[in-house]
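Of the protein chains in this complex, all but one are displayed in their positions.
Think of it as A and B in the order they're written, each chain with its own count starting at 1.
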Amino acid sequence: MALLEVEALSRSFGGVHAVQDLSFEIEQGKIHSIIGPNGAGKTTVFNLITGLYRPSSGRVVFDGVEVTGYVPHELARRGMSRTFQNLQICFNMSAVENVMVGAHLRLDQGMLGSMLRIPTVARRDAECRDEARELMRFVGLDRYVGAAADSMPYGALKRLEIARALAARPKLLLLDEPAAGLNPTETHEIDALIQRIGDSGVTVVLVEHDMKLVMGISARILVLDYGRKLAEGSAQEVRGNPEVIAAYLGGSVEAGST
Amino acid sequence: MDRFRGLAVLALIIVVLPLALRNSYHYDVAIRIGMNATMVVGLNLLIGYAGQISLGHAGFFGLGAYASAILTSRYGWPPIAAMISGMAAVGVIAFVVARPILRLRGHYLAMATLGLGIIIYMVLVNESGWTGGNDGMNVKAFSIFGFSLANERAWYWVTGAVLLVAIVLARNIVDSPVGRALRAVHGSETAAQVAGIDTARYKVRVFVVSAVFASAVGSMMAHYVGFITPQVSSFFHSIELVTMVVVGGMASTYGAVLGAAILTMLPQLLSRFEGYEMIVFGLILMLTVIFLPRGLVPTIAARLRKSD
Partner (left out) sequence: MLSQTLQYFFSGLTNGAIYALSALGFSLIYNASGVINFAQGEFIMLGGVCAVMLTAAGVPLPLAILIAVLVVSLVGLMLEKLAIEPAGDADVVSLIIITIGASIFLQGVAQVVFGPGQRALAPFTGDAPIMIFGASLLPQSMWMMGTGALIVLILAWFFGRTRLGKAMLATAHNRLAARLVGINTRHVLALSFVISAALGAVAGVVSAPITLTSYDVGIMVGLKGFVAATLGGLGSGLGAVVGGLILGLTEALAAGYISSAYKDAVPFVLIILILFFMPRGLFGARASERV
C-alpha cells in the first residue's frame, strides 16, 4: 500500500511554476529518491508535503488520510519528519537538545506541570535526553554528545538534523540533500546510515545529487525537471531513459547544489 | 545539581545583603531591584528564550497595579484577592490579543506590542473616574490574614522570596519540554513546526505567562509604593524592562536579575549628574549594547569558559 500519494500537485511563485501537475506514490517501507537539476522543484515538493507551503492545487494523502493544506505540526503528529537542505538548526541550544526537540510530541507538554516540574515530567525528560544521546550515536555523532550546536562543523549538523528527525519516530522520513557538501568518506557513511534507517522500517524519501548514492540505495526514483515529472522507475529504468539523459546532459546535475 | 547553584548563590546574597543595607533608602532600592527582577525574569521567557519582542509589557504591569489599587480602595477587596484577580484578568487579555499579535514578526511585532502598551497607558490616563487620571491614586498597604506589610524590612523578605520562587518557576519552564519548544521557536521556527511544535500556541502561552508575571509585580509595586500614576505603564517603562533583559543577557535568567539590578540602580547613581541624567543614561544604554551585544552574564560566562 502507498504510504503517501501525491495527486496533481502544483505550486507557483509569482510567474514561476515550481511544481506542476505532479503525481506520484511512495510505498511503505522502501527508500525512494527524487532527483533533478537545481531549481527543478524538489525542495518545493518537500515543503508542500510537509505543509510549509500550501499547494496552488492538487492533493496529498498520507497514511490513508487526505492531508492537503494541513499545518506542519499536524503532519508531524501523523508521522512525517524531515531534514532541510538549508540547515534548520537551533543554534541557541546544545546538540542533544536539538535532537530532543524532535521528540517533542512524545513528551508532556503541560505548562503547569513544567512550571512546577512535577516528577513525571522531569523523569520523562531525563529518559528523553538519554534516548537523544543514543540517537546521536546511531547517526555517528558520538563525539558531539556534549557539544553546543554552534560549535559543530557542517557535516555533523547534517547528521544532527537526521537524528532530530528520527527522534520523532516517524513513519515517513524526507531527507533533503543529506550528502550535499560532504566529502566522499562522509557521503559513504551517510549512505550506510540511510540504509540502516530504511532497514529499521522507516519509509524514506531522499533528494540527492550524488548519483552513485541515489542509484545504489533507491527502490524507486522520480526525476523532476522544471517542476514536472520527467521519468519514474527503478534505477535501471531511469538511467536508460533518453529524456533523462537529455535533461542531464543539457542541464547541470553535477554542478553542485542550491 | 547545576540547576540549584545559581539559585543558592542568589539566596545567599538575599540573606546576607541586609548587613550592607544601612537605611530605609537602601532597602527601598533593594526592594525595587527585587520586584523589577521578578518581572524581567518573566519577560525574559518571552524575549530571551522564545525570541519574541514586546515593547508593551509595562501595559500589563500597569493593569496589575491598577487592578490592585481599584479593587482594594474602591471595592474594599483583600489585597491578595485583588492581585490574583488582576493576574487572571491580565492573563485573559493577553490570551485574547496574543494570537493575532504574535503572528507578526520582527518590527511588525515590535509595533503591535508598542501600540498595545500605549493604548493601555491612554486608557489609564483617560478613564480618570476609575484611575484618577494623571493625578494618580493611592493604594492601601498590603495585608494578608490580618498581617500587614508595613515596613521596608518586611517587604524586603517578601520580595526576595517572590523573586526566588519566580526564578524556580522560570528555570523549570526553561528546562522542560515546553522551554525547549520555546527556544526552538527562537532558534528555527521552521524546524520547530516540522518537529510537531504548534509554534503559535507556544508563543501565546509564553506571552500570557510573561504578562501574568508583569501583572503580579505591578500589584506588588502598587501596594509597596502606595501611590501610582499611569506612568507605570508608559512606553518608557516598557523600554526600561526590555533594556534590563538585553543588558543582563538574553536567555539568561540570572542575567535578567543582574540587568534589573543595574537598570534600577542607574538612575539613583545618575541623580548626582543633575540635569545630565538623560545624556548619561542614553550613552550607557548605547555603549552597553554596542560593546556587549550578548549582554553581561552570557559575555562573562563565555570569558570564563575560554579561560578554563
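Quick note on the criterion: a residue touches a chain if its C-beta (ideal position, glycine included) is under 8 Å from a C-beta of that chain, and two chains touch if they have at least 3 such contacts.
Here the structure is a predicted model, which is why all the values come from computation and not from measurement.
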Contact with the hidden chain (one of B:M83, B:I118 or B:L169): B:I118
Which of B:I84, B:L104, B:V225 or B:I300 contacts the chain that the document leaves out: B:L104
Which of B:V225, B:I239, B:M265 or B:I300 contacts the chain that the document leaves out: B:I239
Interface with the undisplayed chain - residues on chain B: 47, 53, 55, 100-101, 103-108, 110-112, 114-116, 118-119, 122-123, 126, 190, 235, 239, 242-243, 246, 250, 275-286, 289-290, 293
Contact footprint on chain A, counting only the chain that is left out: 13, 43, 47, 52-53, 84, 86, 88
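Operating definition for what follows: only the chains that are shown with their structure count from here on.
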Separation of mean Cα positions, chain B and chain A [Å, integer]: 41
Touching residues (chain side chain B, partner chain A) in the complex: 169, 172-173, 175-181, 183-184, 186-188, 190-199, 205, 209, 251
Residue ranges of chain A in contact with chain B within the complex: 50-52, 71-73, 76-77, 81-82, 84, 88-93, 97, 100-102, 104-105, 107-111, 113-117, 121, 125, 128, 164, 168
